[in-house]
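As you look at this complex, bear in mind that one protein chain is not there, while each of the others sits in place.
Coming up: chain A.
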């Protein structure tokens, strides 16, 4: 409110558009631009420019090793991509990985968040550190660890779990779509559940103790307190966690690149875009796949924010 008062005291300036700003407001706006400007320019350089370049390139038949054959073909690359079974198969795999990993991570992450929330103060630090260890490991390193654990030649999983029906020393996990996807998703869940649990822990901390205590006094069971008090009060945190992880999971690359390189039906859209742009050096076609992938990510954001009403500000506690 101080600003408003001073605005009245300061001499007013009239902009050509008719809006009036005080000198101080103008100075603050200028300072704001000066402070945020460099970051804004960097963001434009590293995000907007490549996106626009990709959109432009996607309209050409353009192979890096045949620059002289570059030809404008309009939306033909998109037609090839959207009518090809490889694209739809890869989209299906991507969606499957996204849905399964996010769902499992949400349940496990919530359980871990509860444990961290309720842990005794003396062990809280140790517990949080232990839970966060997988998240601190570089994805490529964790992917190699999981690969070598399950590999038919070097792995120990087949020998340790020989007693489980379906697992034997001759099981080649990475030679079949479903077993390979199982390992990929297990690795992804192991690696990123701590992240989701941290977001949920922040949500749990926002639920006032008075509410759960009052429900307990009223005779509500643990399950009823969870369902009717805790979960509704941390809906914003849950939705933000789901959105962040869904966007991350949809762009999965490292785990698959290390474990199968997309072989035997384990390829996702990111890998297809990489293989087309970098492997085949087909810049036009690869850019079209990247643009489609980008649109899919935007769509997920739109669905989450508009349809499920994800409130990013609310999740940070700005509105409480």
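Rule of thumb we're sticking to: a contact is a pair of C-beta atoms (placed from the backbone, for glycine too) under 8 Å apart; a residue touches a chain by one contact, two chains touch by 3 or more; residues count from 1.
Heads up, the rule we're going with is that contacts and distances are computed from a predicted model.
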Of "Multisubunit potassium/proton antiporter PhaD subunit", "Carbon-monoxide dehydrogenase medium subunit", "Extracellular solute-binding protein" or "Protein NrfD", the UniProt protein name belonging to the chain not shown is "Extracellular solute-binding protein"
Which of these touches the unseen chain: A:45, A:66, A:123 or A:164?
A:66
Residue among A:143, A:171 or A:293 touching the omitted chain:
A:171
If I consider the whole complex, including the chain that's not displayed, which of A:27, A:43, A:86 or A:123 touches that chain?
A:86
Residue positions on chain A contacting the omitted chain are 61, 64-68, 80-81, 84, 86-87, 151-153, 170-172, 174-175, 261, 263-264, 272, 275-276, 278-281, 285, 289
